[in-house]
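Below you'll find the structure I mean.
Only a part of the assembly is drawn; its chains keep their places, and the rest are absent.
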Amino acid sequence: MPFHDKKLLTIVTESVLEARLVKDIQRLGAHGYTVVDARGGGAHGVQGGAWSFDRNIRIDVVCDAQVAEAIALRCEQSYLPDYGLILYVSDVGVLRADKF
Amino acid sequence: MTLDPVVLFFVLGLLAALAKSDLKLPPALYETLSVFLLIAIGLKGGVALSKLTGSAVLWQVVAVIVLGAALTLVAFAVLRWRLGRADAAATAAHYGSVSVVTFAVASAYLSRQGVEAEPQLTVFLAVMEMPALVVGVLLARMGGDKRVNWGRLAHEVFLGKSMVLLMGGLLIGWIAGADGIKSLSPLYIDLFKPVLSLFLLEMGLLTAGKLAGLRTQGLFVVAVATLMPLLFACLGLATAVAMGLSVGGAMLLATLCASSSYIAAPAAMRIAVPEANPAISLAASLGVTFPFNLLLGIPLYLWLAQQVYA
C-alpha cells in the first residue's frame, strides 16, 4: 500500500494554551489536530494534572513540512519564552496525502 | 474553639500528601466539586439578595470593588520590594482577589458560632474577584512596552469559569427566589458542607505540592504570605465598620480581604502576564495563605471583629 510522506508535529504544553494553539494551527494551514490530556515534568517543574492550570496537553498535527515549520516558529516566538512547552517533529506515512 | 471537621479534612489531605501517600483524587472530581461550590454559593447569595430592597447594597458593591483594587496596589508595593515587576504584579493580583473556599469555610464557621451575616457578602465575593486581576495586569504592563490584550483579559475575567458559575448561580437564585430554589436545596444547601469537606481534602493534597515550591522561594514570600492576610483583614474590618456591616458581615469581609485567589487569579495571570513565574504566587497563595487562613485566620478574624464591635 502506498503511504505518503508527511510530518507529524507534536507539542506538549500547558493546557491554558489549548484554544490559542488550535487557532494558530488552523490558521497556519493544518487540516486537523488531535489533543490528549497529559501530565509531566520538565524545566518548569511538575505538572501534576490535577487542576486546569496544572495540566498539560499533547497536540499532534499531521501536515506538510512547511506547515510544521510555521507552527514550530509560531510556538518558538509566542509561547516558548513564557510557557512550559516542548515540540518535536517526525516522519510518518499517511494513507491519503490530500487529506493533510 | 475546636476545629471544624471540614478543616480536619484539609489537614488529612495535607498530611497524606506530605507523607507521600499515593492518595489522589481524580481531576474530574476536583472540577466537579468546584463547579458545585461556586453554584451553591451563588444560589444562596442570589436567594438572599432577592429579599433585599433599597439601593444601599449598590454603594457597598462599589466600595468593595475599590477596596479590591486598593488592596492589590498595597500588595504590589510590598512585593515589589523584593520581586520583579511581573512577579510582584501577578502575586498582588492573587492577594487583591479572593478565595471562594476560604469564604465558604468562614461562613460555615460563622453559622456554627451562631453569628449572622448580611446576604450581600456573597455578592461582594463575586465582585471582588475581578478588580484585582485588572489592576494586576495594569501594574505588570506599566512602563513596559508589551501591549495588553484587553479583549482577552476581559474575556478571561468576566467569562472565566468561576465568574460565570458564581454570577450564574446568583442570578438563578435571585430570579427563582427562596421558593423556586427549594427543590434544589437537598443538593446545594444540605450537601454543601459535606461536599466542602471532600473539596478541602483535595485542597490539602494540592497544598502539599505547593509547599515544596516554597523552599526555592525563600523567607520573603513566606513572611508576606502570613503578614499580608493580617494587614488586609484589618483593612477589611475598617471598611466594614465604615459601611455599617454587622459583626458577621465584618468578619466575612475581613476574610475576603485576607484570602487570596488560587483559581481565578492563576488562570488569568497565566494568560495575561505569562512572564510571571506561577510557582511564586501559588506557593504564597495556596501553600501558605490558604492554610494560614483556614487554621488560624478565620477564628482570629471573628475575634478581631468582635473586639471592634464590642
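Every chain is named by a letter (A and B) in the order it is written, and numbering of its residues begins at 1.
The rule we apply is simple: a contact is a pair of C-beta atoms (placed from the backbone, for glycine too) under 8 Å apart; a residue touches a chain by one contact, two chains touch by 3 or more.
From a predicted model like this one, the values you see are computed outputs, not experimental measurements.
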Across the whole complex the per-chain copy formula comes to A x3, B x3
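Throughout what follows, only the chains that are shown with their structure count from here on.
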Need the CA-centroid distance for the pair subunit A / subunit B, whole Å please. 34
Contact residues on subunit B for subunit A in the complex? 24-25, 27, 30-31, 202, 205-206, 209, 213, 266-267, 270-271, 274-275, 278-279
Can you name the residues of subunit A that touch subunit B in the complex? 14, 16, 45-46, 48-55, 81-83
